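Of the protein chains in this complex, one is absent; all others appear in place.
So that you can tell them apart, the chains are marked A, B and C in the order they are listed, and the count of residues begins at 1 in each.
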């Protein structure tokens, strides 16, 4: 048996292309030249990143054309119910905007699919969300055909069938007007973990490469509109390590630059996260050598090479993952229930 | 929303037809005249009832043509692991006989479906069995298509889709050589509860009536062979009550007849289950009136009428139902795993 | 290993004494003569039965002195959230009245114990309620000693220790000002099942007999006030059967008396529950014999004798028991959380 991929997607706005064009001017240039438009705004505490890729852009960066919306509440914690509610509210607003383009949904059928393995905590956010959505099914059920359908198909190693094939079988049978997929994602940055929701109308395309749409869960593959809601619940080991090293470099560089500034003599909270992103990193060379000046991504790749087949070459979740997964399942199922009730009233 | 039927099938050998022809001579006559053959044997502690219905019989008794095999260990208890193992062993023998008629299964695909609602204990035996069967899936998985598939689709009020439609969607996609369905049944006799396994190649046909095969899970409806394994885990309230009254009549009649026999004077265990099935029931008339001479089924129907819309008009499970369901899920998944391993080696 | 008792208590107002003095005048007489006072009232949909037994009454009826309050919403169903909320509201009112007598509780310690076996659905209401109460523990926790403690000790066959000994060990350690015990009960009437909450300040005394307080969970045994909240989730098989027979007798007697009344000729709903409690039961004799005139309890005892060691000699729960248990666990934990918050604010 071939090794099966555990997690399936990525946050688009963390893709290499996006990361390499992080300054505003560059991003604007991207837009005009490359078929990619990029927007960033803030709604309350929620940072909203919106990327629209057109056919031109798809060719350039190898990400499917469509909208990618990323909602983040920085420094969110599991106990911060207000922050989580904000996140959910913006999610529903953005979902409504996307669905406005598909008028048949109001009186039509919606199929919710929760992807992932319910026995692996960080992968369970999809299945647990749809478990809780089951309670609304009877309201929209009619003897001659309902309007809301929910399934958590499990993963291939549990069922024997590829997830995309399962979804296709059900889609062919139900012929929904909209398919909403909820899934756990892998983040490329540890600060995003469990603090972000990604919403996209491009579906889920595991193998990544555009063109190979055989195993996609997408409008192209299935013939029905697909909206994917993703929660990054794991981060790659090498990424986490490179992030930590970056934090450390920033911290040490700040401390070195502070030492020379008059204010440092008065400082009473040297341990506080006083990280100064603009501190001169050249001061790090004597201690940390040349690699302190490498780009972040190069250190990630170094660790990916070193840790291949190593126990640290693993996906890592925060310690509170059990709480996070249950919070997101509750919040998403509540929000989606209200959204359906509102849409169909 | 229309009321959904909770439990879906019945034990065939409890059907009215069978019950009314219980004596051997009558059953033999049934066979020749009516297109129904009936056999009863004993393998160790397991009582095996086998009913074969042909096209002629199907017309007569309204049960689909095919084989119905019922395995019972009388007085089985949850702690009697030996009895349960016997039951499972005979089940696999009979399953092998049925599958011998479908040679493509050996190198072909088997789809296991566990029907029922995992949140309702007596209905959970199907879902829990296939949960435990998931562990064998990777062994039979190949990148280009596996040989074993397992699903527990839930029930319509959870998912929005009729179970039969779900099974059809998956069958169309997977094109299995054999579909095995595991399900909880309702018994018509409280002594059968959790002590019986029914095996049939006729599938599951909820609405009962032959002809209306729209919502069947059967070879006719799906185009692939279907074998159904059913465990009676509930009994209808009126049936349970009528059974108890019958036990009481038998017990009292026995005591009355004993009173007049010389041995009764020596009896030291009057409380023991000395029920004498042939005791003269006419002695009951003064105490219990005319209805003591009614056929059992008439008392069942009386209670069905009286208790309609009453809290006692309910399905009733034994107190140890949590244990029973877990025992059957363990035993069936173990037995089916071994059977698959043996078949495919 | 001796057989362990599964369920531990009974509803007091179903005890033989109470049942035999059901008419108002008799109950009033009971009060004055026997050390028992009895009250019945209605708060909205909730029928409140209150029995107070004093030392005199304890000697007479063998039930511990103290208050027994029984709250029932007749014909409650799992979907009737309004009825369940009414029940919970009255429960909290009555609890507040009881606790008003123990002023140290406000600033003192409360220990909640959920009794029962979480692996047996009808017995799980206690453990599941305290599981959900765990969420309030941190609010009342202080490094040097908290004010709210919750435990679900399991049952003796799981842990090896008698429940009463467990509770005593914890009580000796924590020294709570109040112990609240939540438990599943057995009802003596199928119409009470899952529709009733019993509240008592006499604790739980499994072996029943007053005097043998060795294994009691009571103020006498533990030295701290004990309030027990009980939910009847099972009914004895013989009771259920006798109840059904009674319903049937009432139904048939009503039909016979209707047949002779002019109104019956106009009746269009003969199947409706037109049961007339005062219909003349002597009309039943030809059909059902002498036993139709027996008192209800005698028929219960007949079935208890007949069904001893029989599979029907079992505790029986309603089909919706999984829903009921989850509803009561949710409702009780919510109500008790609010009560604690209110008490301690």
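Keep in mind that, in the parts below, a contact is a pair of C-beta atoms (placed from the backbone, for glycine too) under 8 Å apart; a residue touches a chain by one contact, two chains touch by 3 or more.
Predicted model only: the values in this text are computed from it and were never measured.
K.L.:
For the chain omitted from this view, which of the shown chains does it touch?
P.N.:
Displayed chains contacted by the hidden chain, ordered by label: A, C.
K.L.:
Using the touch definition from the top, which of A:113, A:204 or A:241 touches the missing chain?
P.N.:
Of the listed residues, the one touching the omitted chain is A:241.
K.L.:
Out of C:81, C:104 or C:159, which residue would touch the omitted chain in the full complex?
P.N.:
C:159
K.L.:
Hey, which of C:168, C:257, C:283 or C:326 is the one touching the hidden chain?
P.N.:
Missing-chain contact among the listed residues: C:168.
K.L.:
Can you work out which residue in A:135, A:191, A:282 or A:342 touches the chain that's missing from view?
P.N.:
Answer from the full complex: A:191 touches the omitted chain.
K.L.:
Which one touches the absent chain: A:62, A:138 or A:318?
P.N.:
Reading the full complex, the residue touching the unseen chain is A:318.
K.L.:
Considering the whole complex rather than only what is displayed, give the residues of subunit A touching the chain that is not shown.
P.N.:
Here the touching residues of subunit A are 6, 119-122, 190-191, 193, 234, 237-238, 240-241, 243-245, 247-248, 251-252, 271, 273, 284-292, 302-303, 305-312, 314-319, 321-322.
K.L.:
What does the interface between subunit C and the hidden chain look like in terms of residue numbers?
P.N.:
Listed in rising order, the touching residues are 1-2, 134, 137-143, 146-151, 153-154, 156-161, 165-166, 168-170, 172-174.
The rule is short, and it goes like this: only the chains that are shown with their structure count from here on.
K.L.:
Keeping to the contact definition above, tell me which chains border both subunit B and subunit C.
P.N.:
none
K.L.:
Looking at every pair of chains, which has the largest contact count?
P.N.:
After counting contacts between each pair of chains, the winner is B-C.
K.L.:
How many angstrom lie between the CA centroids of subunit B and subunit C, rounded to a whole number?
P.N.:
About 35 Å, centre to centre.
K.L.:
On a C-alpha centroid basis, what's the spacing between subunit A and subunit B, in Å?
P.N.:
48
K.L.:
Roughly how far is subunit A from subunit C, centre to centre by C-alpha average, rounded to an integer in Å?
P.N.:
Chain centres of subunit A and subunit C, defined by C-alpha means, are spaced 50 Å apart.
K.L.:
Going by the contact rule already set, what residues in subunit B reach two or more other chains?
P.N.:
Not one residue in subunit B touches at least two other chains.
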